[in-house]
Each structure stands twice: as C-alpha cells, then as structure tokens.
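One structure follows; several queries about it will come next.
Shown here: the complex without one of its protein chains, the others still in place.
Chain lettering (A and B) follows the sequence in which the chains are written, and residue indices restart at 1 in each chain.
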Amino acid sequence: MDTDKRGTEITQREEAVQAEQAEELLRGRPYEVLRALRGALRELWGDKAGLFGLLVVLGIVFVAVFAPLLAPHDPAQQDLSKSLLPPFWYGRGSLTYALGTDSLGRDVLSRIIYGTRISMFVAVAVVAVAGVVGTVLGLISGYRGGRTDSIIMGIVDTQIAFPGLLLALIILAVINPSANTVIIVLAINGWMVYARMTRGVVLSVRQTPYVEAAEMVGCKPKRVIFRHILPNLTSPLLTLGVLEFARIILAEAALSFLGLGIQPPQVSWGLMVAQGRDYVFSAWWLVTFPGLAISFTVLGVNLLASWLRVAADPQEREKRFAASISGTAGSVA
Amino acid sequence: MSVTVFVVTRMIGDPVDILLPLEATAAERTRFEHQLGFDRPIYVQFGDFISHVARGDFGDSLWQHRPATEIVFEHLPRTFELVIPAMVLMVLLAVPLGVIAALRPGRLLDRFTVVLSLIGLSIPQFWLGLLLIIVFSVEFRLLPPLGLGGVDHLVLPVVTLALPAVGRLAMIVRSSMIDELNQQYVRTARAKGLPYSRVVAVHALRNASVPALTLSGWEFIRALAGYSVIVETVFNWPGIGFLAIQSIDRQDLILLQAIVFFVAVMVVVVNIGVDILYKVIDPRIQMA
Partner (left out) sequence: MSRLSRLVALLALLAMVAAACSSNNGGGSSNNGGGSTASNAEITIAIGSEPTTLDPQLRDDGGERAVTDNIYETLMARTADGQLVPGLAADAPTQPDATTWEFKLRDGITFTDGEPFNADAVVYSVERIIDPKFQSEQSGFFSTITGAKKVDDLTVDILTNGPDPILPSRMYWMKMVPPEASKNADFADDPVGTGPYKFVEWTKGDHVTLERNPDYWGDEPSIAKVTYQFPSESGARLSGLLAGDFDLVTNLLPEDVQTVEGAGMQVAHVQGLEHPVLILNARGGITADERVRQALNYAVDKDAIVNSLFGGFGVPDQCQLLSPSWFGFDPSLQAYPYDPNKAKDLLQQAGAEGQTIQLVGESGRWLKDRELIEAVANYWQAVGLKVDVKIYTFDEYLNRLFDQKNRADAIFVSSSNELLDADRGYSTYYEQGGVGSSNDDPQLKQLIDSARTETDSAKRLADYQQASQIACQKAYFVWLLNNEDIYGMSSRLQWTPRVDAKLLVKEMSVTS
C-alpha cells in the first residue's frame, strides 16, 4: 500500500534518531563499558535518584522472592464476614488487614505482595524473549544486509507503524488471555526496538577500522560478532532492557486492567485495580494501593534505567560533571 | 493490512453463540449462521470481504445491526473530542514548561518538570484516571466521573490523556533547548547584541521544535490508537477505543475490522500531517 510507504519514511527518521543515540552510547571505546560500570557504582552514592531506583528494584525483587514469608495472609484466603474492611487507620479497620480487604474479604496487602511475582515474571520473561529474538534478528539483519536486511526491517517498520496496543488487543481477543499469552503478545510487540538498535550498532561498528581490519584478515563472522560486536552491544542493550522492563510492567497492568491479561484466580496489580473499579464509590483502597505499587515499581525501574544510561556512557558522565560545575544541567531523568 | 485484519478477526470466536440468547436451540443457531453468511467457505467470505473493503464497506455490525463504517464514523468524533483538547493542552503546558526549565536548570520549575515527566513515565494511565475520579468525583463531587455530557464531562478524561504526555514532551523540549542554548550560534547572536529573549524565542526554539514535533506526532498517534482505549474505558467515553473493547467483548468481528482499518488510516494521515509540519518548520527537510 502506498500509505505504508509514508509510514516507513517516518519510521526511518525515527530509526536515524535511534541509531544516532546508539552510536552516541558507543562513542567510548568498547571495553571501557565495564570499567565505567565499576566506576559508576562508586558514583551511585552521588546520584540519589539512581540509588533510590536501585533500592526500589532490589526491594521489589526481594518481596517477589520472599512473598510467602512477608505476606500476613494467604492472598486467596476469603472471609465473607470481613469483606470491604478499610485500611487500619479507619475505625473499622485493623492492623490484621493493614490495607483493608476486598469484596471477598481477602487481604489487600498480601495480594499486592504476591502481585509482585506476576509482574516480575511477565516482565523478565518478555524482556528475555523479546531481547533475544530482537537482538538475533538485528544481528542477522545488520550483518547479512541485502534482502534479509530489507525483509526484517520491513517487518519492523510495518509493526512499528501499527498501533501496538490495538494489535495486542486483537491478538488477545483471539487467544484466550493468560500469563503466557500476555508474555507472547508483549514480546511480539516489543522485539522491534532491540532489532533496530542492534542493527544500528552492527552497522556502525562494522565501519570502524578495527572491525574492517578483522574482517579483512579473514575473521569468521561468528568471531567478529562475539569478539567485536556483542561487547559493544551489552551496555545499550542493558539500558534498553531495563527501560523496556518498566514499559512492560505498565503494559501488563493495562492489559490485565482491560480484562485481557492475567485472569483470576491469579493475582496481578492491574487485575486488582480492575476488580476494585466497581467499588470506587465505596472502597477507594481497592484501586489506590495496587496502583501505587505499580507506580512505585515503575518509577524505581525508570530511575535505575536513567542512571544506567549515564553510568554506562563516559561521555554523558563527563557532560554531567562539567554541568555540575558550571550549573547548566539539572537533575537526571 | 486488510489481509491481517481479516485473518485475525475471523479467528476470534464463533459470533453466532455470542449473539443468541443462552437458551437458544440448535435450529435457531444454524439458521442464524446462514443468515450471517458464516456457513460459506472461508475463501468465498474472504473474496467478499476484499471487494467490500475496497468500497469502504465492511458490512453490518453483528452487534448493532447497522453498517460498521457508519458506527465507526459516529464514534471517531468522540475520540477526537478527547484527543485534540488533550494534545492542545499538552503543547500549551509542555512547551513553556520545557523552555523555562531549560533556561533555569535546577530551579523549582525545572524540578517540577522533571517530576512531571517521571510521573508521565511511571504512573499507569488507567490508575491516574481512577484516582482523578476518586478525588474529584467521589470525594469532592466537583466533576462527573464517567460518560458523555457537557464540557465538565471532558475535564477528567482530557487531563488523564494529557498529563503523562505533558511530562514526556516537556522533557524533550527541555533537553533540546539546553542543547540549542549551548550551541555556538546562540553565543554568537548574544555577542552581536541580540536580546536574549529573541534568541531563545526565534532561533533556539525553532531548532528545538523538530524533536518536539516528532514526539508530538508520536503522542498523537498513541493517544488516538492506544491510550484512547484505556482512557475511554476508564471514563466510559463512547469513542473508538471503547468501541474496540466493546466489539471484542461482543465478538463483533465486522465492527472490529472496520475500527482497525480506520484507525490505521488515521495513523497514516497523522504521519503525513507531521511530515508537512516538518517542512514548514525547517525548509531544509526534503519531502521524499
């Protein structure tokens, strides 16, 4: 279709912007990345926002792993005689159910604690699947070039032009929603960014003299990829992965909220908000607390990602250092 | 694209079961299936579909029994009623916020912008909407929480749609303004004695608006084809996004086909519009 072509032009421009960003991340020499990370850890103390992000993420992982020990109640345990109890600071509430109960008398706090598991599981799985698939396809695309490249990038462009949520909704209407289908759908929707970034990096790295030399000498593609290209990819991939992690937590919550994600009796934050929706006029806590959990987690991951972006990029660090002296740059975001 | 639409929607469950009352008999079911043409071979249905789509005719909605195209065009304006004010609000708030933040980095308004952008990135939109309902409709009874009505019905959904976007756009404006203000030409212009405000307003802002425009176009498309589904569902707003959820719920494939098709068309139109704006802002950009 002629109209698709127009979409491609736009995405090509986006692509240029992204490739540029990727390149910017790589302006430091390849092996400096690890050293930069080490130094950055030291610097973390100086970046309170980044520290906060890291602590939140570690905290959430801790909660997810030790949910059974931390939760005061079984998240599925019902007691109809205790339905819709308010949080503890209300007269009717009690510390036994610190954040109140839902319509079936289940403890909201325990459900939020267990909800971290699904959120983490879905997000890790999607980042892993989409990241691996996207990176491999990006490598192939960038390395092979020619028709393979144009086919893969063609798919990337069409898919980016198509509204992601709408696509996800249609797919989820076809296959019955569950944790697994949510992972599949979000991976289908998310692999393109990795592919595009990887391809950009491959293209720019291959033009550097040392890779050209390596290829000229007759290094096998496998060796070139593993010795020269992948190390260059780790840092931008890490940053992108963490950023995507935040996006996926939000996406899972949104799908579950719309009833097309995680299904009961499984517990998910988005689903909890959806289930509390009927009660906004009578029990505000059902909607408020799970939403806070989502926001808090995503905020932490985002702060961590922005710190990583800076920490992994020496140039950006220099810029910040200079800025902190001259006072022209604000806080990180 | 129309192939995808056909294949995907045809895979959705059997519409016949959904449409008839639970207590319907087998004979009622067969008759109804025939009436809808779902008992014909799939390739016949497909040929039929293509020839109709070419004419912008998707057939009658299974749920509402009217032409699907007609229903889509009834709901599209409702979505624009939300999306356009939200986008205007976004630009009106984000551009001044971003520029001022860039001029005075580290100051109060800059911090505010940064916080706002973090909110935009971190708060789930459906939850933001529900929170606004709890605060403004349930607690203070200031605004109606849901549905159509006067201008007051617009406030909460528009704010929900705009707020996260304001943060994202303000950040882009802020960072590209900072970059521009550090450019050589700004220093040169100031050295030549041009007033700073003029340099900022005319030169720096103009150059900084290219990335801002890219993001605005992107936000517009997402608002139209993504966020509207969520915001309209939260606020029960009968636009195209809510319609999509309802048609999935009612397994109305025909209506869903029409929605997806016209939304995709809108996306392309917005993209073309952004292309034209690029050229207006920066004549050096070539239209291919």
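Points to keep in mind about this one:
One rule holds for everything that comes next: a contact is a pair of C-beta atoms (placed from the backbone, for glycine too) under 8 Å apart; a residue touches a chain by one contact, two chains touch by 3 or more.
On a predicted model such as this, the values are computed, not experimentally measured, just so you know.
Of the chains displayed, those contacted by the omitted chain across the entire assembly are A, B. Across the entire complex, the residue among B:Q64, B:Q125 or B:N271 in touch with the chain not shown is B:Q64. The residue touching the chain not shown here, chosen from A:L54, A:A283 or A:A311, is A:A283. Touching the missing chain, out of B:P145, B:G217 or B:G241, is residue B:P145.
In the full complex, chain A touches the omitted chain through residues 76-78, 80-81, 83-84, 103-105, 173, 176-177, 259-260, 263-265, 275, 277-283.
For chain B, the list of residues touching the undisplayed chain reads 12-14, 17-26, 28, 31, 35, 63-66, 74, 78, 108-109, 112, 133, 136-137, 140-153, 155, 159, 236, 238, 249, 251.
Methods note: only the chains that are shown with their structure count from here on.
If you average the CA atoms of chain A and of chain B, the two centres end up 22 Å from each other.
Residues of chain A that touch chain B in their complex: 1, 3-4, 6-7, 9-10, 13-14, 17, 161-166, 169-171, 173-174, 246, 250, 253-254, 257-258, 260, 270, 273, 277, 280-281, 284, 287-288, 291, 294-295, 298-299, 302-303, 327-331, 333.
Against chain A, the residues of chain B that register as touching in their complex are 1, 8-9, 11-12, 101, 105-106, 110-111, 114, 117-118, 121-127, 130-131, 133-134, 138, 145, 171, 174, 178, 182, 211, 214, 217, 221-222, 224-227, 229-230, 233, 244-245, 248, 251, 256, 260, 263-265, 267-268, 271-272, 274-275, 288.
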